[in-house]
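And then subunit A:
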Amino acid sequence: MEVVDIRPMLAPGVSFACAAMVFLFGRNTNWRRFWMLSAATIKMIVVLSMLPGSLRGVVYTFDLVDFTGGIGLGFRADALGMFFALVSSSLWVATTVYAIGYMRDDEKRVRFFGFFALCVSTTVGIAFAENLLTFFLFYEMLTICTYPLVIHYETPEALSAGRTYLTYTLIGGAFVLVGTVMVHDATGTLSLGHPGILDASISPGRLGVIFALLIAGFATKTALMPLHGWLPRAMVAPTPVSALLHAVAVVKAGAFGIVRTVYNVFGIELLDDLGFALPLAALAAVTIIVASVIAIFQEDLKRRLAYSTISQISYIVLAASMLTPFAATAAIVHFANQALAKITMFFVAGAIQRTTGKTNVHELAGIGHQMPWTMGAFTIAALSFIGIPLFAGFITKWYISLGALESGQWWFLLVMITSSLLNAAYFLPIVHLAFFKPARGDAVPVKEARPTLLIPTLVCAAWVLLLGTMSEVPGMPFSLAEAAVRFVFRM
Partner candidate 1 sequence: MIVMLWHNIDYVASVVLFSIGLYVVIAKENLIKKFLGLNIMETAVFAFIIALGMVEDGRPPIMTGDAQGPFASPLPQTLVLTGIVVAVSTTALALTLIIRIFRRFGTIEANELREME
Partner candidate 2 sequence: MYAWPHWLALVVMTPLAGAALTPIAALLDRRSPPWWALATMTFTSLAATMLVLRVFAEGPFSYLPGGWAAPYGVELRFDEFSAVVGVICLIGWMAILFSSRYTRSLPEFASDRSPYYYALLLLNLGGMIGFAVTGDLFNLFVFLEILSLSGYALVAVGGERIAEMAAFKYLLMGAVSSVLVLFAIGFLYGMTGTLNIADVTARLGALEGPTAPAAVALALLAVGFVTKAAIFPLHVWLPDAHAAAPSPVSAVLSGLVVKLGVIGMIRTYRIYYGAGLFDLTVLNHVLMWLGAISIVMGAFFAIFQEDVKLMLAYSTISNIGYIIMGLGLATTYGVIGASVHIFNHALIKATLFLAVGAIIYRTGYRTLSDLRGVGRAMPLTSVALSIGAISIVGIPPTAGFLCKWYITLGAFEANQPLFGFVLVFGALLIFVYYIRMVNAFYFREPIHAEVTEAREVPVSMLLPTLVLASLCLIMGVLGRIPLTFIEPGVVRLLAPLGG
């Protein structure tokens, strides 16, 4: 059932207005915090208010402008979009609180928070985009809004990382745009509200070009190998930005784009007939393994996390390209699972850096005694990534494995197992170092990070546990993901 409702537009719109207020009145610290938090909260409330309807199967739509002949800007909150919007908007509140604590003494806070709040709005815009054009618009806005965040410190290193980031993502965006134009040329519509708008009447060669363009464009932001070069370099950004880039907004937007391409632009049947999905799945599998191997050798904690992100985000791509219902469920719930666990880890890394100044893995010996809560959260996230039952990551791996069996491609199982082992190989040493190795030098008393850093970390870690143990986690229900899958597979 479709209902015309302004809320899908209101969600990005309100936080857009709040972001404008941050720019205008951001010099006053209290006002800035007020507008920051209201941007994040209002948006979450608006998104949450649509959840009950969404669970009943209501799809909220709102057409803003219709230029002409199937080109326009519109919003549409379907189950898939709702899930992504829920994940990003609820994590945004946590990240905002964390960022306020983390950036407390920074000089360029106004610019930072202004663009930070803008990212909120654009990500939800991506989630609720009714058509590829709206999607593209917000997708590019996200690129632009994150650039000032990446170069925040304006060191030569940061500026060069920023340039790399822009080069990759803008060229990727151009690919998406060409693909979008070709879709419009082929079908006369750009709507994302159907389980596939392309059909077999278009020549396979043309479909192949469209697929390659869209996937290549989105894959740059997803950091799918070999297009991942920007991500580890972007680690020079402040930690909340890293959390934003890796867990919530940027790479997720890319992954979401791939999911939309597979499910809503091409559709399951067409892709199955064409057989384009298999190379994509293979690419994702290679990325999962290779990025994990590289991660083992990273000494810098944030860089290790970055490569782990590259590997983890490819789970979504892999699952989406298996084209089976179970795997699709895995792809969608992994948006939440990966986001929460990874954001926890980045929060931990930032908290350690702010509290003790340590950034290297080998410096972390004994830190579990100094910051027990923080490292406890890290352990939870690590176990989730490894895929231990009762943690969120297990759900993903379980469903991907089911999907692999369903599609009869057993080698995906091998990828899962190898990946789990590799995850263990680069995360468990950190946990081991932190808790079971004595600190070098004098024993340090317990000194946790300040509450604005610690509380968001713990909340996210708790959510990882919830996602692993309950099916109806408040705010990100499993049934919503299932509803999205039913729509995609026309069940």
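Candidate selection criterion: all candidates are chains of the complex that A comes from, given by their letters.
Heads up, the rule we're going with is that a contact is a pair of C-beta atoms (placed from the backbone, for glycine too) under 8 Å apart; a residue touches a chain by one contact, two chains touch by 3 or more; residues count from 1.
The structure presented is a predicted model; accordingly, all values stated were derived computationally and were not measured.
Asks: Given the candidates 1 or 2, which is the one that touches subunit A in this complex?
Replies: Among 1 or 2, only candidate 2 touches subunit A here.
Asks: Please name which positions on subunit A make contact with candidate 2 in the complex.
Replies: The touching residues are 65-68, 71, 73, 111, 133, 137, 140, 144, 148, 170-171, 173-174, 177-178, 181-182, 184-185, 209.
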